[in-house]
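For chain A:
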Amino acid sequence: MKFRKILVSVLLVVAMLTSMLSLFSCGGNKVAPEFKMPENGFDISKKVTITFYHTMGANLREVLDAYIVEFNKLYPNIKIEHKQVGGYDDVRKTISTEITVGDQPNIAYCYPDHVALYNMSKAVQTLDVLMNSDKTVKDALGNETIIGLTQEQKDDFIKGYYEEGMQYGDGKMYTLPLSKSTEVLYYNKTFFDEHNLQVPKTWDELEALCAKIKEIDPDCIPLGYDSEANWFITMCEQLGSDYTTANGDNNFIFNNETNRNFVKRFREWYKLGYVTTQEIHGAYTSSLFTMAATEKGNSYMSIGSSAGATHQRPAKVNGAYPFEVGIATVPQMDANNPKVISQGPSLCIFKKSNPQEVLASWLFVKYLTTKVEFQAEFSMASGYIPVIKSVKENPIYADYLNKADGGDFITTLSVKVGLEQENAYYTSPAFNGSSVARDQVGYLIQRCFVATWKDSEVDAKIKAEFDKAVKECKYQIGK
Partner candidate 1 sequence: MKIVLQNLTKIFPSRNKKVKDEVVAVSDFTFEIPDGKLIGLLGPSGCGKSTTLYMISGLQKPSGGKIFFGDDDVTGLSAENRGVGLVFQNYALYPHMTVKQNILFPLQNLKGKDKLPKDVMIERAYTAAKLVQIDNLMDRKPSELSGGQQQRVAIARALVKMPKVLLLDEPLSNLDARLRLQTREEIRRIQKETGITTIFVTHDQEEAMSISDLIVVMKLGVVQQIGAPQDVYDDPTNLFVAKFLGTPPINVFDGRVEGEKLYIGDAAVLDVPGVSDQPVTVGIRPEGFNIDPNGTFVCNLQNVEIMGRDVSVVSTNEASLNPVIRSIVNSDNKIEMGETVTFSLKSHKVFLFSKEDESRIYF
Partner candidate 2 sequence: MADNMNVTLQEKDLKKVGVAQRISGVFAKILCYAFLFLIAIIVLFPFYWMIISSLKTLAEYKLPVPTLFPKEIVWHNYVEAFDAANLGTLFKNTVIVGIVSTILSLIITVLSAFAFARLEFKGKNALFAALLATMMIPGELFTITNYQTVSMFNWKDTYTVLIVPFLVSVFYIYLLRQNFLQIPNELYLAAKVDGTSDIKYLWKVMIPLALPTLISITILKMMGAWNSYMWPKLVTSNPNMELITNGLRNAYSDVSGETNFPVQMAAVAIVSAPLFLVFLFLRKYIMKGVSRSGIKG
């Protein structure tokens, strides 16, 4: 009796475990197949529901909702469910977990490194077959348009933003930009005018300017640079030196003489008290920039996100801003061939076994990225830069841009500057590990700046820090 009971229970447990094991391990390849354009194109009679993950705050969701209504006038059969999934990292984490069970959304906010991660599971749909399709679709209002993008539409995108979708090393298009930001140089216009200072266009000019400002106000730090990583990557781009590559076995090629030299140069600036960064300072450098000039440690320039313009504006004193803020393109190596970083979300589409879903997703992505009114309103609501040039011709948006100033309409000013440098945007390669590289070069700068080394050993130490960063990058991606 006894033994039978035990036997039965043991057998039960074993059976359960094996059944579970087999259930899970047969999972194998859960990825939906590559999209193939259906013979008849998009079927507007069948209902499809598509999900969209993003990070929009409440005010942006309002804009989105309004345009979903508009979109549904064209395609009443496409139901859009959208959800704010925390911040960008939350989106990445959620989706990468969902991919493991084939449960990913249709469309998501993405950064290049997210796409690289999803791509390891081959989950992201390349857009080429969609955006180059010349099949037509007839919407509910009776207009017949091609499913893909017209050449005109393609050309309308700001080039640097558009090319971000193609930097995955295989020449294919994975994402379309939605709204963008960049880094800009904020400067204390009042102070500059007062002391007759010129806004620096190059790093050499900046260095000279910092020296000058230090003479005027020895207790200041002339420049605050928020993102160490952006600084490093932008310098690579401006100098034409290697940073990373999406191809080959060795992705991390930033350990080179040129890069070590600029790190060494900026380290000297830091030691001279010319510059500080967000991490070293312990808060956004805008807090130094907006500080009263009488206080110790304030700064007169700040390089930060164009989307954070309102934080670069000093608080009103007696109803007036204590100084006017000016915004300019960040300093360059070659002012005639400027390079500025592009940030902000793009949209990617995930593979699904139902091609109609993919098509519907594409139509929505196309709508959001090419609809002038949406791009204009979204930009005005968010302070981000629209991704298509024709937005500027929109009368409401043109009006908006005209209001730009260094006070109440500082956001507009930052967008305006962002639009003016439309030819300067670059993108860096995206691959599994591109975000690791980004983190590591940021840490690299922090470490080099903060460390106290003897003059004689600086070169060797910087080299050692570069070696360490590369080693760490390789480890993190499993090499």
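The set was built so that all candidates are chains of the complex that A comes from, given by their letters.
Everything that follows uses one rule, which is that contacts are C-beta pairs under 8 Å (C-beta built on N, C-alpha and C of every residue); 3 or more make two chains touch, one makes a residue touch a chain; residues count from 1.
In this text, all values refer to a predicted model and were calculated from it rather than measured experimentally.
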Of the listed candidates 1 or 2, the one touching chain A in this complex: 2
Touching residues on chain A, where the partner in the complex is candidate 2: 2, 6, 23-24, 27, 51, 55, 57-60, 83-87, 90, 94, 97-98, 100-101, 103, 105, 283-284, 287-288, 291, 305, 307-308, 310-311, 315, 381-383, 411
